[in-house]
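For this view, one protein chain was removed and the others were kept in their places.
Labels A and B are assigned to the chains in the order they are written; within every chain, residues are numbered from 1.
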Amino acid sequence: MSRYVIKRILMMIVILWCAGFVVFTLTYLTPGDPAMLQLGQEATAEVIAQRRAYLGIDQPYLVQLGRFMVNTFLRFDFGKSWVTNTNTMAELLLRLPRTLIIGLGSMIINVFIGTILGIIAGTHEGKWQDSLVMIIAMVFVSAPDFFVALLLILLFALKLGWLPPYGIETMAGYVLPIISASLGGVAINARQARSAMLEVIRADFVTTARAKGQNEKIVVRKHMLPNAMMPIITGVGGGLSMVVAGTPIIESVFSIPGVGNYLLSGVNQHDYPVIWACVIFFALFSSIAILLTDLCYAFLDPRIKAQYSAGKRKKVK
Amino acid sequence: MANKENEFLSVRNLEVIYRSGGDIVHAVNGVSLELEKGKTLGLVGETGAGKTTIAKSIMRILPDPPAEIRGGEIFLDGEDLLKKDEEAMQKVRGKKAAMIFQDPMTALNPLMTVGDQILEVLLLHNNYSREEGMKKAGEMLEEVGIPAERYREYPHQFSGGMKQRVVIAMALACDPELLLADEPTTALDVTIQAQVLEMMKALADKFRTSMILITHDLGVIANTCDTVAVIYAGRIVEYGKLEDIFDHTSHPYTIGLFDSLPDINVKTDRLKPIAGMPPDPTNLPEGCAFSPRCPYATEECRKKVPESKELTPGHICACFHPQSRS
Partner (left out) sequence: MKNALVKRVIALASASIMAFSMIGCSATTGSSSSAPAAEAAPAAEAAAPAGEAAPAAEAAAPAAEGLLENGRWNKIIMAANQDPQDLDPDSVNAPVRYNMIYAIYETLFDMADDSSGELKPCIASGYEVVDGATWKVTLRDNVYDWEGNNITANDVAFCFDYIVSTGNAVRFDWYDSIEVVDDYTFLFHWKGEPPAIHDLEFPLSRTIIFSEKAWKDHGESFAKDAVGTGSYKVAEFTPGSKLILEANDDYWGKDILDELEPRHRQNVQTIEFDVVTEASTAVVGLETGKLDICDYVPLAMQEEFATGQYSDKFNVEITVAGDYFYLAPNCLKLDENLRKAIMYAIDNAAVAKAMGGSYVPLKTFGTSYYNDYDASLELDGTYLSDYDLDKAKEFLAASDYDGRELSILIGADEASKAAATMVQTMLLQIGVKSKIDAKTQDGVRTASTSKDGFDIYMNTVGGPNMVGSWHLLFDNEVNSGFTTSWVQDDQLQSLYKAASADATHDAAHMRECLDYVTDHAYFYVVAGTSSALVYPKTITSIGRREGYVTPNCSVYQGQ
């Protein structure tokens, strides 16, 4: 098993290299001159050339690429932002906790609520609970999150005055962003959980368990749920890798200085170091999330654990 | 009405339907049968005839939204199972009556060790501590020919035949008085089949368990059963002791079944199937369900449902024109 983990970590490093290479090349190929964009319409050619030299973008592609790869992967230094002169890595780390709070918070909520709703819907298939849950989920997923965000601000900040309309001065400032960001995910998780439950409900081993005289609640808990977990965990894994990347709109509405905002401003201003840093960081986070998910599978399902340990493609019987 | 003497299980006029998208499937239509203590009853019929439904009705583990028990009585050791509430039934299942299912590959929870799954049923019906239970579970494994050390292994680590043995161990762990075996060897290859059947029979004898063996394989019936019930379209068409059915076959359907078996001594070019298809269970024919395919059918057959006639004591046939084949 530990061999498996090591192998995966090595693969992760390779993936990050590839991500770095791709994002660097893409920004290199993007039309438009960052120096010209930053200095404005009135800058003379001379000044622009000077700025390009300062930014290092007048060098040939391979030189730039080499410098980028060395800096990023050997020194963990993404360089200074071309627009703000601050160290990109430092800024990224500073903003990370805020995005994580919103991302993880909303993911936990929507996994929790979504899964519970899905289990209720699945165990009462065809009855009113099922329809009600699915309607709720559909409404949540249809409402765009910034719209919901604004409604929540009006209700809780203006009308009731319980929560601040923006900003992160206090932890209370995170409540509305987390709620707004989580709603869409509820529907997805509910659907997953529901179909997972439906599949499991029809399973033979559930009938076996009932035939043993086990009471229904324990059948659900000990037999159905563990087996239904797999698709649910897949959904969680997917959600987890989106946690860091998924919140720019919410951050914008609530003025939260997080990673999403950072990437957005980087893209708008052609601030390539910011883009590189954010993208590679997202790749890192996603890879870790996926690795954790896969390890979770192994933990839950002995068949998969055997597969990993064997290291070969062993078909699960 | 309680059982007659020696009658351990008595099913009377059982009627079960399934609702499927507005249609009603008539799965079991007035089935009655008896089983004496310690004996084995074979239920024979094609797929979809209603055999599994009968077994699951006895255990009361039919999936509730689509399935519905519409009428009848099931007496087990003097009590009507259909009148019990869920809590009472939970005490019966696994302890008084146990069931073995068809597909061993999916019958076990893949995420629990085999030992724990046997342990579960033991702890449900006995006051053992966990250690005692585990010991007993190990003993049950040995009983079915699996070393007790394999307690901690997972189902995927066992072959099909061994999985089925685990299932049997699970079913017999609490010493049930009635064992329902739904095609227990159908999914196994022939060599293993014999082994497993042997073992089942031996255990049943040892513990004096009454058994209902569901199968579509006449050979298996011949080997293990004392009485036989032939089911067609949710009704019992012929019922009797083993000799009655095999040596004095009476119902045209049963005759058709025997005729379709290839005889190793006779050289033929074609097999002899029963002409036609089983009826649509949502739309059963007015009279005898077998009449469209029966070579002996008359107008009466098509109009009226035949009653069960007792040809000889214990040998019942539901037909207007019972045959006599030897």
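Criterion: a contact is a pair of C-beta atoms (placed from the backbone, for glycine too) under 8 Å apart; a residue touches a chain by one contact, two chains touch by 3 or more.
Since the structure is predicted, the reported quantities are computational estimates derived from the model, not experimental observations.
Remark: the omitted chain is touched by one listed residue; of A:V83, A:I108 or A:A306 this is A:V83.
Interface note for the absent chain: among A:R95, A:R210, A:H223 or A:R303, the touching residue is A:R95.
Touching the missing chain, out of A:I15, A:L65, A:A157 or A:M242, is residue A:A157.
Within the set A:L37, A:I120 or A:V267, the residue that contacts the chain not displayed is A:L37.
Looking at chain A, the residues touching the absent chain are 31-33, 35-44, 47-55, 80-81, 83-87, 90-91, 94-95, 131, 134-135, 138-139, 142-143, 150-151, 153-155, 157-159, 161, 164-169, 252-258, 261-262, 265, 269.
Convention: only the chains that are shown with their structure count from here on.
Chain A and chain B, compared by their mean Cα positions, are separated by 52 Å. On the chain B side of its complex with chain A, the touching residues are 59, 61, 63, 65, 86-87, 89-95, 98-99, 101, 103, 105-112, 120-121, 124-125, 154, 156-157, 167, 170.
On the chain A side of its complex with chain B, the touching residues are 125-126, 202-205, 207-216, 222-223, 226-227, 300-303, 306, 316-317.
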